[in-house]
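Shown here: the complex without one of its protein chains, the others still in place.
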Amino acid sequence: MKAGIIGASGYTGQELVSLLLRHPEIELELVTSRALAGQPLHRSIPRLGHGAGEMQFVNPSLSEMIATPCEIFFLALPHGAAAEFAIPLLEAGKRVIDLSADFRLDDSSTYHEFYGSPHPAPEWLPKAQYGLPELNDLSWNNSSLIASPGCYPTSILIPLAPLLAHGLVESEDVVIHSISGISGAGKNASDRLLFCERNESCGPYGLPKHRHLSEIEEQLSKFAKKPTVVSFHPHLAPMNRGICSTISVRSPGTPDADSIRECWLQTYSGRPFVQVLDDNSFPETGKVIGTNRVDLSVVADLRTGRLVLCSAEDNLVKGAGGQALQAMNVCQGYAETTGLS
Amino acid sequence: MKAGIIGASGYTGQELVSLLLRHPEIELELVTSRALAGQPLHRSIPRLGHGAGEMQFVNPSLSEMIATPCEIFFLALPHGAAAEFAIPLLEAGKRVIDLSADFRLDDSSTYHEFYGSPHPAPEWLPKAQYGLPELNDLSWNNSSLIASPGCYPTSILIPLAPLLAHGLVESEDVVIHSISGISGAGKNASDRLLFCERNESCGPYGLPKHRHLSEIEEQLSKFAKKPTVVSFHPHLAPMNRGICSTISVRSPGTPDADSIRECWLQTYSGRPFVQVLDDNSFPETGKVIGTNRVDLSVVADLRTGRLVLCSAEDNLVKGAGGQALQAMNVCQGYAETTGLS
Amino acid sequence: MKAGIIGASGYTGQELVSLLLRHPEIELELVTSRALAGQPLHRSIPRLGHGAGEMQFVNPSLSEMIATPCEIFFLALPHGAAAEFAIPLLEAGKRVIDLSADFRLDDSSTYHEFYGSPHPAPEWLPKAQYGLPELNDLSWNNSSLIASPGCYPTSILIPLAPLLAHGLVESEDVVIHSISGISGAGKNASDRLLFCERNESCGPYGLPKHRHLSEIEEQLSKFAKKPTVVSFHPHLAPMNRGICSTISVRSPGTPDADSIRECWLQTYSGRPFVQVLDDNSFPETGKVIGTNRVDLSVVADLRTGRLVLCSAEDNLVKGAGGQALQAMNVCQGYAETTGLS
Partner (left out) sequence: MKAGIIGASGYTGQELVSLLLRHPEIELELVTSRALAGQPLHRSIPRLGHGAGEMQFVNPSLSEMIATPCEIFFLALPHGAAAEFAIPLLEAGKRVIDLSADFRLDDSSTYHEFYGSPHPAPEWLPKAQYGLPELNDLSWNNSSLIASPGCYPTSILIPLAPLLAHGLVESEDVVIHSISGISGAGKNASDRLLFCERNESCGPYGLPKHRHLSEIEEQLSKFAKKPTVVSFHPHLAPMNRGICSTISVRSPGTPDADSIRECWLQTYSGRPFVQVLDDNSFPETGKVIGTNRVDLSVVADLRTGRLVLCSAEDNLVKGAGGQALQAMNVCQGYAETTGLS
């Protein structure tokens, strides 16, 4: 199958290019970037090397994109911009996996509240499928548009959603603390992201309403089957990649780690990219970098009646490009791990 | 005043040496280390340079320590070991500031529970004063023994204790998430602390009952005037120094950041080492490294009815050596900032 | 083909395990470690995940190793220890790729001089083939024993050897400066390799006779066709992986970058893992991490009559495990890039 990537100048786009070039079922036909058009791919994605051949970033018009033999497009554009490309491509019969926030929410007023401007195409929101393969039954029959989840939401929904669905944890007083590597903040030449500003430093940001909170709550509410509001505290730490989330939840009864683990093992039975750690072992981002895996652990705190859920993932793989490929694999009927192991 | 440091081979001891050598009222007379005895100080504390002169680590007997003209001793020993030195020194009329956990708790059973062995000298626990200068009225009249607080507790008590004391936050469902630089784990040549194991990685550890939790809860309970149990989630991130704590608390009424800030400003009025940040600014460890300061901020989350308290400090300065000097300054009647600005 | 790895507890061994598990022509049958025997592979090589299945580290006797169906063994043992395993395996008809220094030198007295003890089996030195695929014609017909080059030598021989062979640079007054990530120092729990000791610091070590210098000079002498003695200055910098070497050489005539580039392009024509960079672009380790590539550049300095040759590689891939696989690929007749792209 031939595929295109729209907007490949950022860290997510670069990861997508690397992954799709290695995917045995995909021929990467088109990689666009307004800023980098005319440059060979390997100049801004150096790990590719000259081995990526003569392929260049291009900047075609929408009609030229549509005219390509690509059946599927991955959009790695900023929110707001993605919709402009997604809709014409979909209308032309293409399949689209959008890695931006444009189609992740059901409710356009939530989009407006968290993203600060009206949604560009609210009528498309109900048509998209939310693309977390372990929690959603993905199929091109549902929709040709997959909204690939954000990096923070992935690290939170995987541990928390099934527990809410099974009533194993309470939906009130959920407190989520996440630590992200710097690539999560994007490739923007701002003072704040300079090496000397971020190295040897960590701290919270975006409190109390980081944009990803909208998506986290909307998804959690579906699994909890009631409106769910949570506390979400993102932090940056000095590392290139990785997110770890530590989630404190109240237990309806005496907290019991075994029943949590059991629920995870059943929910994710047969899923290659969720790994429940043994007792006394905690997820660390360094252990999942470069993989499409989410590692999980749970600890019961009998003194507070709470449970501590911990997860770690690579924000650019399971939190972005890898997850998009995984969703494609599932919908196309390829093995889920194709190009990802 | 002449001073000695007992057990100066670790990161805390090294910081103490650096600080005391610059302190204008102190003459550093004695620096002990079993492992480094006979070596010049600057070999293992290179920033000192040859300018530290011929001073060497020594390994005297207790009676030799007592025979020195030192009036005050700083203990930078592991817990358990500190009591062995502190008590004879106190009995000989010396003043002692202990940076270990040996005298931080009132309750010897809590010590046993969290440290895994009976307290070596429980009769001394009620005699020590807990040495957080901003929250305790320190005086040599109270005791010649100061138990200098741990690094995590400092970053948590400074923001949280006065709010509990004034009833501005609830004492239940407190969830504390902390991120520490690697020096907080000490200078132990273990695989886990090797550069390649910790670099480019972060994650939780010590859940659910890190040893510092005992001290955090005992102190919070005093300020809340009722038994207070909290959730505490320590993490390591790849940086040498610094701790940031993000504390989620329930508000008794509508959460209001201004009243929190007001309480902090009043409590810490005139205190040089607590800084309340402006709106929309968050503490970062990189901004306090090398200082004895704790930076604070607060955000109200009307959606969850909770408040988010954030703090940052240098774990080796305000979280260890700097705080010990500050306590000494206060008790000796020196200006609080002497040797610390 | 079935393969075994002997001594897989270090960083090189871990990389080999990861690479061989993904290699489509190889079935990894046996992974030994005295220290880790009985543990599942994924516990100490976390990126593997449970997906590595139930495979465990084992600690068989030599005769048990010989009795396995493995046709090829990779040795990731310390120097001195490797020979003890290599020779019996070879005598039993196995193929061996040794990643230690035990068979890299021709001259046992050089071994003694640089490694501080007599060579354990000098009669085997002439039997081994030095395994740098771009510079040596590798074949099982030559020998069943391949001595895989060290990380520093790879980064130096690739740029320098063909230029000496063609007389494009002088063999005197060669000054080589290399910077290595910390994994190059191995996984030893020593104070010197602790995170806080290496982070935010860089400097030289091992001057003036790092052990790899023996191998560098012996190889360069072959290409220069005369005894060649060089200055070699290794440094450590705070990063997990990567080596960059910057080599200053005298030009026999007016220094001319184009002729150097031309020589490289001809020598490495068709070789997938050597990349000559464009003008005005310099190798950086961050651009080759995770690849089996060496990036090269050259600058002429007309003022000094010297040329500056620069290279960068991943010390654990092209400098260790990747190179060993590449050598196997060549000897087995697999495509050179099999399992490495």
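Just so it is clear, A, B and C label the chains in written order, and each chain counts residues from 1 on its own.
One rule holds in what follows: a residue touches a chain if its C-beta (ideal position, glycine included) is under 8 Å from a C-beta of that chain, and two chains touch if they have at least 3 such contacts.
Note that this is a predicted model, so its numbers are computed, not measured.
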Which displayed chains the hidden chain touches across the whole complex | A, B, C
May I ask which residue of C:108, C:221 or C:248 touches the chain that does not appear here?
-> C:248
Using the definition of touch stated at the top, determine which of C:88, C:122 or C:238 touches the missing chain.
-> C:238
Out of C:3, C:294 or C:310, the sole contact with the unshown chain comes from C:310
From the list C:60, C:80, C:122 or C:286, which touches the chain that is not on show?
-> C:286
Missing-chain contact, candidates A:26, A:239 or A:277, resolves to A:239
Touching residue (missing chain; options B:41, B:207 or B:288) | B:288
Using the touch rule from the top, list residues of subunit C that touch the missing partner.
-> 173, 175, 177, 179, 181, 197-205, 207-209, 229-231, 233, 235, 237-242, 244, 246, 248, 250, 282-287, 289, 299-301, 303-304, 306, 308, 310, 312
Name every residue on subunit B in touch with the hidden partner chain.
-> 22, 46-47, 49-51, 200, 272, 275, 284, 286-291, 293, 341
Residue-wise, where is subunit A in contact with the chain that is not depicted?
-> 11, 182-183, 187, 189-191, 193-200, 238-240
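We take it that only the chains that are shown with their structure count from here on.
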Which pairing of chains accounts for the highest number of C-beta contacts?
-> A-B
Point out which chain occupies the most central position, where each centre is the mean of Cα atoms.
-> A
Whole-Å distance, C-alpha centre of subunit B to that of subunit C, is 46
Which subunit C residues sit where two or more other chains touch them?
-> 200
